[in-house]
Structures are given as C-alpha cells and as structure tokens.
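Each remark here refers to the structure printed beneath this line.
Every protein chain of the complex appears in place save one, which is left out.
And then chain A:
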Amino acid sequence: MISRFGYIINLLKALERNVLHSFGHPPRELAIVQIYERQSSNPPKKFSIKDIIGDGMLLAVPKFRRTIEKRWKRKFGSPEYVWKMLVPKTNIKVCQDCGHHHERGRLCGNCYNRVESETKEIQAKIQEKLGLNPIEKDVIVLYEGENVPEMPNEFWEGKRIIEMKKERPQWFSKNLLQKSTQQPSSSKDVKPTDLA
C-alpha cells in the first residue's frame, strides 16, 4: 500500500516537473518553502513482545489453521479405522430366558448378574466352610428346605455338603442334583425336568 502511494506521489512530482518545465521555472520568491522540523532525537522503537510480557512466559499456540479435512477427520473419524459416528448395532438378540436384550455370542447381562451374585454367595460359603484344609471332597450345594437326595452310601463318601441358609432361587434349576438321581421305577407321574 505504502509503496503504491509513494509511486503515485512520484508520478505527481514528475508531472509537476514536466508541466512547470514547459512554462519555465517559476520565480524564486514563489518557490515552496520546505520547513524541516527536527523530530525528537530517539527514533520510534520497534515493537517487541518482550515489552509486554517482561519476565513472564507465553503458552504455545497454534500457528496455522487446520484444514477442513483434518478437522472433519478429527470430528467424525475414518470409516476404515475409527468411525466415531453413531451406527446402529445389528447383533442384538432377545434373551430366550428373561427377554432382555444382549449381544450375539455373549451372555445375557440380566441373567449373568443374577447368576454371578448367587455364584459369589456360594463361593464365599464354600471358602468359609473349607478354610485351609486340604480339599479332598467334591461339593454339593443344598438350599434350605431341601433334603439330601436319596443315594447309595458310596455316592456320599467323597462329598461335602454346603448348606445355604436361604431358599433355592426360583430360576436355579435342580437339574444338577436330578442328573444323578434315579426315580423309582414304580412311579408313573411325569415330573417337569428343568423347572425350579
């Protein structure tokens, strides 16, 4: 801008000189007097960031603007690598037992929570009863109000009975115990197998 302004001034000066030359020099009395005023002795200081901060410090800041491509990649991710957009899941199934939803190939969260808490209770009970003794016997879990299944004596030789002081949960089937029991051949009624 300044250079252009100077250029225009130069142009005007040249024009003036040409015009005046054609008419001859004006008399000396009419000449423009240039008054040169001496300015203050020290020239204007150059701007320096040190004047502002002194002994302080400045944090690093970005120097350049990020391109739109980079900004979008950061925001939405890249479909091949990390895709940050919300995508509908297509692997959701309905649990056949409780009706909650769960991912395919995975345990149902609702059922698992139930089983997990019960398992932890039983584990605590077993540990409490066993203590530090050598473990030489298999464990059978019995709930309150349940009788020891009728079995031959050899079956009980290597077993350790853990009694839970509560009733068997409705969903915990007795199938574990029924597997090894044999119904007397005289009974004709059919019992449901897997029900609690």
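Points to keep in mind about this one:
Methods note: a residue touches a chain if its C-beta (ideal position, glycine included) is under 8 Å from a C-beta of that chain, and two chains touch if they have at least 3 such contacts; residues count from 1.
As a working rule, contacts and distances are computed from a predicted model.
Selecting from "NADPH:adrenodoxin oxidoreductase, mitochondrial", "GTP-binding protein ypt5", "Large ribosomal subunit protein bL17m" or "Methyltransferase small domain-containing protein", the unshown chain of this assembly corresponds to "Large ribosomal subunit protein bL17m" (UniProt protein name). Contact with the omitted chain, checked across A:16, A:116, A:144 or A:163, is made by A:116.
Of the listed residues A:16, A:103 or A:163, the one in contact with the hidden chain in the full complex is A:103. Taking the complete complex into account, residues 96-97, 102-103, 105-109, 111-112, 115-116, 118-119, 122-123, 126, 132-141, 158, 162, 169, 171-173, 175-176, 192-195 of chain A touch the chain not shown.
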